[in-house]
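Notes to accompany the following structure.
For this depiction, one protein chain was excluded, whereas all remaining protein chains were kept in their positions.
Coming up: subunit A.
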Amino acid sequence: MDFTFSEDQLLFRDSVRDFLRAEITPQRNRELWLTDTGRCSALWQQMADMGLCALTVPEQYGGMGMSELDFVLLAEETGYVALSEPLLNTALLATPLLRDCGHAALAAQWLPRIASGDARVIVGLEINTLVEDAHCADLLILERNGALYALTPDQVQLRENPSVDPGRKLFAVEFDGAKAEKIAEGEGALALIEAACNRGALAVAAQALGLAQRMIDISVQYTSERKQFGAPIGSFQAVKHHMANVAYKLEYAKTPLYRAAYSLANSRPQAGVHVSHAKLVACEVADLAAKNSIQVHGAMGYTWEVDLHMFMKRAWAFNSSYGAAGFHKARVAQRIFSDGALLGAGNTF
């Protein structure tokens, strides 16, 4: 029993953190909002150079063969900076799906390109209604009526839908199922879809925790500087308690996330329930962080100019991605309200 990350995992997290905080500043995000695609190939290549794109690709395809557990701390960091590149979709959804779908040729064609940073591959699941980042995908893997299809950009029509979060790009995708390559159907497809959904929810949960931490940090800094009644507003207890309430809930959202990552990486039977636990509490704490952070900013928090909004909006957008609360609660309920469920002390792991 060892519920800690390894030295290597923490060191890698630190270097990714330094890189992301230096590169993906709020200013950089704002500049990207004004570009056509909102995405940046140079940035993608930099991330590939750091090994981020290759991390989950199996070694035989030029990757490092790492797991969800190795990625989860990095995903928190991408949330902290509100990264908009589809790194998590490609590395945590598409890559394992290509690895596991039983199409050696497809895997051999795309996984090395993903590892080198040469391709963004995007998975679109029906649970999300729209497909994120379909416009910059070199390959799309889409769920349609219980089957999975692989599509190149020329095979799809995209209809963009603006999100409250200017960093998110969402599309309705149309394609001709008869001409598309079907890569899985039936039971096999369901298993792949469920696994992808779990990884997507894990990625969102991790980012939500990063967002919550970012909103705390921004608010602590702002309230330490802003003065009213002759004192920093952060010295007022009502303001302190707003932030303390986020901070203590955040502590208890982290460990469910790490257990979920472990359970996915080790194919534990309860992995789905663990992911649902993590997703529910992570989105709740990010939501609370947004609510309390805008409050302690006063009118400043209600503006486009102050950076807070890009983190709040990402948190709001994440609430229902990869399963709204009802979806995840139903999975938890199924476990704890079923006959003969082993519950209580000693049944956690």
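Annotations for the structure displayed:
Here is the rule we go by: contacts are C-beta pairs under 8 Å (C-beta built on N, C-alpha and C of every residue); 3 or more make two chains touch, one makes a residue touch a chain; residues count from 1.
As a convention for this text, contacts and distances are computed from a predicted model.
From the set "ABC transporter permease", "Acyl-CoA dehydrogenase", "Energy-conserving hydrogenase (Ferredoxin), subunit B" or "(2Fe-2S)-binding protein", the protein name that UniProt assigns to the chain left out of the figure is "Acyl-CoA dehydrogenase". Shown as candidates are A:Tyr61, A:Tyr80, A:Phe171 or A:Tyr262; the residue that touches the absent chain is A:Tyr262. When the missing chain is restored to the complex, the residue among A:Gln45, A:Gln109, A:Gln155 or A:Asn245 that touches it is A:Asn245. If you put the hidden chain back, the residue from A:Gln60, A:Thr129, A:Ser224 or A:Gln295 that touches it is A:Ser224. Listed here are the subunit A residues that touch the chain not shown: 1-6, 69, 216, 220, 223-224, 231-232, 234-235, 237, 239-241, 243-245, 247-248, 251-256, 258-259, 262-263, 266, 277, 280-281, 329, 332-333, 336-337, 343-346, 348-349.
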